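The following block contains the structure, expressed as structure tokens.
For this view, one protein chain was removed and the others were kept in their places.
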Amino acid sequence: MDKSQYKNVYVFVEQRDGVIQSVALELLGKARNLADALGEKVIAMFLGDKIGNSAQALIEYGADEVILVENALLKDYVTEQYTQAVYQLIMHFNPSIVLFGATTIGRDLGPRLAARLGTGLTADCTKLEISEDTKELMMTRPAFGGNLMATIMCTEHRPQMSTVRPGVMQKCAQDNSRKGTVTKFEPKFDTAKFKVKLVKTVKEDKGLIDIADAKVLVSGGRGVGCKEGFDKLRALADVLGGEVSSSRAMVDAGVMPHDRQVGQTGKTVRPDLYFAFGISGAIQHLAGMEESEFIIAVNKDKFAPIFKVADLGIVGDVNKIVPLLTDRLKNKR
Amino acid sequence: MNFNLTKTQQLFMQMIREFAEKEVKPLAAEIDEQERFPQETVDKMAKLGLFGIPVPKQYGGAGGDNIMYTIAVEELSRCCATTGVVVSAHTSLCAAPILENGTEEQKVKYLPKLASGEWIGAFGLTEPNAGTDASQQQTTAVLEGEEWVLNGNKIFITNAGHADVYVIIAMTDKSLGNKGITAFIVEATTPGFSIGKKELKMGIRGSATAELIFSNCRIPKDNLLGKVGGGFAIAMKTLDGGRIGIASQALGIAQGAMDETVKYTKERKQFGKSISAFQNTQFQMADLQTKVEAARLLVRSAAFKKDEHVPFSADAAMAKLFAAETAMEVTTKAVQFHGGYGYTREYPVERMMRDAKITEIYEGTSEVQRMVIAGKLFGK
Partner (left out) sequence: MSMKILVCVKQVPDTTEIKINPITKTLIREGVPSIMNPDDKGGLELALQLKDQTGAEITVITMGPPQADVVLREAFAMGADRAILLTDRKFAGADTLATSNALAGAARTLDWDLIITGRQAIDGDTAQVGPEMAEHLDIPQISYVAGLEYDGKKFTVKKETEEGYQVLEFEGKCLLTVLASSYKARYMSVGGIVDAYNKEVEIWSADKIDLDESKLGLKGSPTRVIQSFTKGLKEAGEVYEVDTEEAVGIIISKLKEKYII
């Protein structure tokens, strides 16, 4: 294969109801780094129906060029419609790298395309870099339930494709002055292959998620004290997109329901971020949370055992720190 | 000689272990606390065929062996001894005597319902004045025309009130002593049959243990199990099988307590290190696990002999004696290893200690087991 025929870093821009998803902007940010390392361009593949007005935003977030595909058939994501469109686009433009968000859309479209193109796809990457020697894409991803990291390359096939977990890459700061081009592309659809019909899309308030599934847990113990204290934790959890959990003491006291309890007789959790507010860290509690990815503990007793498992410990007053932290985070957004 | 489980037995172990962990363990503390029969678990077990493990397929059973049955009772009891004994009493004390002594009509009538768990089974032998000395039966059965008429009381009956069919031992001719004892099949809906006082127990508190009352209870003539006068032999043989079940229950309790203690002593830190790092802990635990493993070998050996249809009476007694005493020792020490926490209901070991005690008592006390073993040793 003549790799020189394949150029530029392409990003599949995910939109839902015409709204560009955050992961797409994160991918543009990463694509910018990769393209700069290669001396190539960042190209956004933007598919949908009547979405042209949003194309400029993609340039402001790092794209050099937007390939715009507008068609009523692409209003909502459906596998075959999108596969046909993106496949033709890729065959026409010959990208070197194509990135997708590791979402229910990207993880549906990516493999379908990879098989149609006969190329490799690396799922759920957390790190992407260009090899200094070979200029090939190095894709790093967790495997074995996150116990192992693997770096993967796709050197004999093009394009090199990967899906990237949302929230992992950094978007570029929006720059209104950035200039770029918008190119229209019109794929030909083989409608005979549209065998699955989308009946409806339903958005639902999923409500409280199971604390065992939460990525961020804001947990409170005796030091939080009362219902009002937990309302403050709720506010912080909302800002961080997390859930509130509790030590056994507060469940026994009737402040929190049992399904929120972390620990030996409650649930075992391993979120990305675990806040332990006013939890001393009895062994039963630690057993349920010590495998959390990052633990921040706040307690007024500097000898509290929770500090032994915490990645960051603060000796201080929970009731002062929580509201201030919530405020700061809110204002940042 | 082969000590390995067969592939089938291993697959069964995988299933029952997952079932016990996911469906049984979460309820163990609750049913103990509320002294509640675990009907929801019974329904789930029925669907899987756990009430007919060693019952042949031709009678609606799973067609498994007694090794699988011991694995089931062990794994259930490892999480919840109550659940273990529900299966054990049903299988060993009701389905087994019907399978082994019933007429073809009786087997076809009762076994499919028992094996599917549609009906739960129980067994009535013990009376206020006939415990270890089972020959002192005061419940009577008299043939009147086409019916047997039963009168008397049975006590401490496992699954009482939840069972649909009971194997009942009664005196048909007092002058003949043991040879005057006969076994019967009694359905729970029979007029004259009722459930008396429910016992409040130390352990296995979710298991229903109650009195059975027979007051001119008339059952069809055909519900005679085995021969007239053959009841004592049926009861003894049934208990031989039952002891394998109870030994499995004791074994499960002991292993469950070991698991909890290993976990706890690794997590619990004193003087700057896990208490599992202390040699005292390690040596005591090593001794205990050795006993648990020895109990397991005795249990499986007895079950194997039963499957091979060779005499296993003394083997079952040894298995039950050793497993029960091991369970008591392990659970007592497990509480000790847990310290103050072990004495609270926050941790399961206190429940396991209470549950373990019954295994030294029912289906023949440890003293009875020693009598059986000595009987074999010295010849009766």
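Here the chain labels run A and B in written order, and each chain numbers its own residues starting at 1.
As a convention for this text, a contact is a pair of C-beta atoms (placed from the backbone, for glycine too) under 8 Å apart; a residue touches a chain by one contact, two chains touch by 3 or more.
Note that the structure is predicted; figures quoted are calculated from it, not measured.
Asker: So one chain is hidden, and I want to know which residue out of B:Met68, B:Ile120, B:Ala134 or B:Met352 touches that hidden chain in the complete assembly.
Answerer: B:Met68
Asker: Using the touch definition up top, pick the residue from A:Lys50, A:His92, A:Lys227 or A:Lys320 that touches the left-out chain.
Answerer: Residue touching the chain left out of view: A:Lys320.
Asker: Taking the full complex into account, what residues of chain B touch the chain not shown?
Answerer: Residue positions of chain B that touch the missing chain: 7-8, 11-12, 14-15, 18-19, 47-50, 52-53, 57, 61-64, 68.
Asker: Given the full complex, what residues of chain A touch the hidden partner chain?
Answerer: Counting only chain A, the missing chain is touched by 16, 78-80, 83, 103-104, 107-108, 110-112, 114-116, 118-124, 138, 142-157, 167-168, 170, 193, 195-204, 206, 216, 240, 272-273, 294-296, 298, 302, 307-308, 310-317, 320-321, 324-325, 328-329, 332.
The criterion applied here is as follows: only the chains that are shown with their structure count from here on.
Asker: Which residues of chain A touch chain B in the complex?
Answerer: Touch list, chain A to chain B: 264-265, 283-284, 286-287.
Asker: Name, in rising order, each residue of chain B that touches chain A in their complex.
Answerer: 267-269, 346-347
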